[in-house]
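Remarks on the structure that follows.
Removed: one protein chain of the complex. Kept in place: all other protein chains.
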């Protein structure tokens, strides 16, 4: 069953066409990645699914309903963390609603993201990785049906980044959250997603299934490298 | 971190409460409680007849008994009072002889309702004793301060006329009282046409009067003026004010020592200065007289001749003779 159906969607800013009649189905519970060159329209597609931008033509159906205005059951985790600097970690999670249930939920998520001891700190006192974990916890506060990740790990160092990837994967799998990851890092896409879509020339130029690889660690790495290479070939048009 | 903020917050709240409390106290000072009475606002200047009445306090009490609440507004000079009178900010103004004349010439609708006794001894041109200026003719080529539109302007013109000097023989500088005080003290001007209590103060501090009002037949009376429409419909008030004010004036004449002490305190001047001022004049206040009108007419005529005012003023038609 599809959670999101993108049907014949085009998007243009004035005369500048970003996306041209795109079709895309996202299965409930799946983890997909949108990859491609920057400026290629992957973020735009994601923002349209979130309802932050409107399609020039075509429709996006979410959970059986046409997306009109803000999509309240989707949450975006932004490239920059966009935490409110004047609120503590706890307040950043509960800024929309401070009911006892939400406070309990926030505590649970802080536990999950290993931030419990930092609950009363301001964002300026946190490291980049910690801040993104707060942003992740915040995105999960409303128990969204769809989690949209807009290159959230781009600014992190390699080690922190890998830890974050594992954390996100773990949470999304356990809670069965449908996830869309926008990234320009192919390795990241291959590591995390079930399906990878290449956005190129105003449309979807390639689609790759990305199963859970089996075998020894070396074999898995080889298989991954192979998929990565295929994705790159499409992106560079070889 | 959090604890020090707790302290800071308490500090700010306590401070703000204190601030508002003081401000509230200030507000109480600016508003009087009795509000059912008709309010009469009187403009005056430091050291004048109403300043005495205000400090003594009897005047306001008597007026209150008669059903009027008196508010006093202090001004630095008569021309500011005339401006306030024209806009209705004050009902009466006690001023020197000149401001009403210039105000009439500029078209202000005002009426003379009362006149004070003459105070020619306390009005004059001040020079420093060490300045070497000993007669009016020595003023030629000197810098003289005065305040435009006040009695000092008339005094100065009259004195120059007597000495056979014209305004182009001297350098006239119009300054307000505060600025002139500093300029004279610092020697930026050589002479200063002024009135009591400044003249008394400076005469006791190394200055002398080169000429005073009596030398040049300038009586420099005080006048009580009101806007024409107000004067017409408030004759009763005018009479009361003049009556009670004159009672205060007679009190000063009879109780000079007490009055000097009182005024010294309110003006923050030494008793010797105030005593000099009080002793060289006779305090009184009454209705308008033909003599007073003629004196004002003389001012108007001289000003018109000298081009100070551009319109002929007929003082007679702006006078109310109370009975």
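Chains: A and B, in written order; residue numbering restarts at 1 for each.
The rule is simple: a residue touches a chain if its C-beta (ideal position, glycine included) is under 8 Å from a C-beta of that chain, and two chains touch if they have at least 3 such contacts.
The rule is simple: contacts and distances are computed from a predicted model.
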Hidden chain of the complex, named as in its UniProt record, picked from "Imelysin", "histidine kinase", "ABC transporter permease" or "ABC transmembrane type-2 domain-containing protein": "ABC transporter permease"
Among B:72, B:92, B:112 or B:154, residue touching the chain not depicted: B:72
Residue in contact with the excluded chain [from A:16, A:99 or A:124]: A:124
Selected residue (touches chain absent from view) among A:37, A:59 or A:84: A:84
Residue touching the undisplayed chain, where the options are B:178, B:255 or B:272: B:178
Residues in chain A touching the chain absent from view: 50-52, 70, 72, 75-76, 78, 80, 82, 84-87, 95-96, 122-125, 138, 142
Hidden partner chain, residues of chain B it touches: 1, 5, 8-9, 11-12, 15-16, 19-20, 22-27, 29-30, 46, 72-76, 80, 83-84, 87-90, 177-178, 181-182, 185, 197-198, 201, 267-269
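Methods note: only the chains that are shown with their structure count from here on.
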Geometric centre distance via CA averages, chain B-chain A, whole Å: 82
